[in-house]
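Below is a structure I'd like to ask you about.
Heads up, one of the protein chains got dropped from this complex, but the rest are sitting where they should.
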Amino acid sequence: MSKSRNSMQTRRRISLFSSVLLLLCVAGCEPPGKPGAGEVSAEDVMDFPTLYATNCQGCHGVDGKNGAARILNDPLYLTVIPKDQLQETIEMGRPGTAMPAWAQSQGGPLTPKQVTALVNGIEQNWAKPVNFHGAAVPSYSGEGVNGNADNGRKLFGRDCFMCHGPGARIGSVTDASFLSLVTDQALRTSIIVGRPDFGMPDYRVLGLGHALSDQDISDLVAYLAEKRPPAVTAALVGPAPGAGNEGNKSTGSSSERGTQ
Amino acid sequence: MKTLRNMAVWLDERLHLTALWASSAGHEVPATSGSWWYVFGSATLLCFIIQVITGACLAFVYIPSTSEAYTSLQYLNHVQFWGWYLRAIHYWGSNCMVAFMTCHMIQVFLFGAYKYPRELTWISGLFLLLCTLGMAFTGQVMRWDQDAYWGLSIGASIMGRIPLIGGQLVHLLLAGPIIAGETLSRFFTLHVFIIPGLIIAIIVMHLRLVLAKGINEYPRPGYQVHRATYDADYADIIRKEGVPFVPKAVDKDLIFSAFVIVLILVLALVFGPKGPKGIPDPALVDTNPRPDFYFLSIFAALALLPDWMEMLVMFIAPAIGLLYLLALPFISNTGEKSARRRPVAVLSVILIVLVIVTLAWYGETSPWSPDMVAWSGAAVPVKFLKGRTPLQMHGATLLQNKQCRNCHSLGGEGGERGPSLDAVATRLTADQMVRQIIQGGGNMPAYGKKVTPPEVDAMVSFMTTLRPESTPPSRDSAPPMNKLPRDFAVVLPPAEQADAKK
Partner (left out) sequence: MSVTDPKHDVAEKQPKEESTRRDWLFLAGVAVNAAAGLLLAVPLVGFVFSSFVEKKDPRAWISLGALENFPEKSTRLATYQNPFTRPWDGKTANIPCWVRRLTGNKFQVFAINCAHLGCPVRWFEESGLFMCPCHGGVYYEDGSRASGPPPRGLFEYDYKVENGELWVKGGEMPTLANPV
């Protein structure tokens, strides 16, 4: 009979446990299983951290830096790039480069409101006043400034060669494959803002410790653009990427370098 | 006092309650059957009763219409007083019902209870199993969300593979050519009227058979069932050690039922109801359909099978399996009952359970599914980017851009369909990477038409850096035959190679 008394005790314990739980519930303690707000469908997400984390950080890095692509969490970059350019880049992407179009009108996933939320989020979270140390603020697109490739070559030898010359510490930027993948604008932006997260200085000190002028930047871009295979230059300007078979040979030889 | 007694006697004379009691609850069972092993059947029945009651309550509010079901579920979750809790009890009750039913079936199998003379008890139990799985599937459809919609789509696609009548069966299942308003009504009818009705009818038969043929005695190793002697042996057991089921053998069932009720209540309180997950709008293609856990193993099997085996596993294997289970009491009708003397039976139970659990685990993790947001959401680990050349950085960007991460992980993030790229340079030389990207192979699509040569160059240049400091990069086993610049001709298909030579 002690067996059945034991089972009585077990039952009593179980019922005690359940009544405690029930009391907790009645006492207003939120039970963990109670469903919270329902799921938000992807198109209704408006919160910047979530939008950024699902759509951007794959390339641009966690918190806008240390990513494979352009640093976004950089006050200098956000000062130089006009807000409408930022918006347009997100909406339309950069044809011919790795930046895809995100607007639904372009076949991407984001609604116009979400694009605006991203632009505003980037500005509000990462834009800060920049101390230019007296240097002139360069124009983003360099429009109206005609680059001189010859001068660009000299500047390259003076300011860039240490890191970006053949076999130098950081690696070549005159490589045909690399130049085939970046637009002139991307080159220009890279010279202006550098990669502070990976140690590349910006235009304020690139000129042997002094600031590069608008003209210098355009000259450098012109020099680099000249080194780009001509077939690719056409493709980068036009909408259709893919340079056909004649591009293959250049890759073949440069992939050799990749193995070293 | 006397009047009361007279009234009781009168009632009993009219309703024959004593006789009913004696032939049901009070019927004599072998004392050995009052064992913890015998509690799962009553637990399953208890779960079913809970399901009927909570289901009826939910039906007070639920609207079985494709335009309203989701709203009414949201109402249950957020507005209706304790609506979420009833949904949770119904959900966990169904999970427990499947779980205890499985335990019951394993116990019956291991205890040889399906043998003579209880063949029909086993067979009716099999039909209860099928009905319960039917309830699980139709119940998943009641939770009218994206999982429900695409679960139906999977069901219809499986039907569509049946030869000859597949097309009509799809229309029959969906109540039309496509998932629409009538589909949900059809599944509601199945879930609320037809299958529960069938279950009640079969339970009545199942219990009637238990009463008619007696509960299986706890098997003694060495005792052999013979058709000629078993009935007399069982009568002997009942005469010698028979006890009335109530109250002498029901104690453990009672304790276990209380445990089951509390278990369901606590699970429901802690984990809550499931879903509804996403709005059932098929135009929202940004979805990741997964079935409830009872079907995860099937879901996994369908992903892992080579396609020539799919027909076999979808239709022929279940048919053979079911036929085998139906025939089991006739195949091994007599002989040893105790699991201690039936090693093959024990091993097959262990094997089947392991297979199902492993598959369900795979179904839960779904390593074969591309991670749809990895390319845009999973950042390249910083350690792979430090000190890389501009071209390699660009290669890393392209690796994201071309959705490589959806199937290949880096630093533990990304899809698991393909191998991780963390140390790819120790496995492949640059040439092999180029070939793999252009031509695909293994289970990888060919990217030849979607990447330009500079893009391949950048990606390969990045991937050749993906190796631990201490491990040398992969290299060819023999030096190349010639020192000519490597060109793409070697990786082109033969026909194009011929073109290139021209």
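By written order: A and B. Residues from 1 in each chain.
Just so it is clear, contacts are C-beta pairs under 8 Å (C-beta built on N, C-alpha and C of every residue); 3 or more make two chains touch, one makes a residue touch a chain.
A quick note: this is a predicted structure, and the numbers were derived from the prediction, not measured.
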item	value
Candidate in contact with the missing chain, chosen from B:L211, B:V246 or B:V382	B:L211
Contact residue for the chain not shown (choose from B:L17, B:A56, B:V79 or B:I178)	B:I178
Contacting the left-out chain in the complete assembly, out of A:P35, A:G61 or A:P100	A:P100
Absent-chain contact - pick from B:F100, B:Y114 or B:Y234	B:Y234
Hidden partner chain, touching residue among B:P280, B:P329, B:P453 or B:P473	B:P280
Sites on chain A contacted by the missing partner chain, in the whole complex	98, 100, 107, 240
Residues of chain B in contact with the chain not shown	23, 27-28, 65-68, 149-150, 153-154, 156-162, 165-172, 174, 176-183, 211-214, 231, 234-235, 238, 279-283, 285-289, 299, 302-303, 305, 307, 310, 368-370, 372, 375, 401-404, 406, 417, 440, 443-447, 449-450
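Following the convention adopted for this analysis, only the chains that are shown with their structure count from here on.
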item	value
Whole-Å gap between the CA centroids of chain A and chain B	41
In the complex with chain A, residue positions of chain B that touch it	74, 77-78, 84-85, 88, 251-252, 255, 258-259, 262, 265-266, 268-273, 276-279, 284, 286, 373-380, 382, 385-386, 388-394, 396-401, 405, 429-431, 434, 452-458, 460-461, 464, 473, 485-488, 500
Contacting residues of chain A [partner chain B, same complex]	4, 7, 10-11, 14-15, 17-18, 21, 25, 31-35, 38-39, 41-43, 53-59, 61-62, 66-69, 98, 100, 109, 164, 170-173, 175-178, 180-182, 198, 232, 241-243, 245, 247-259
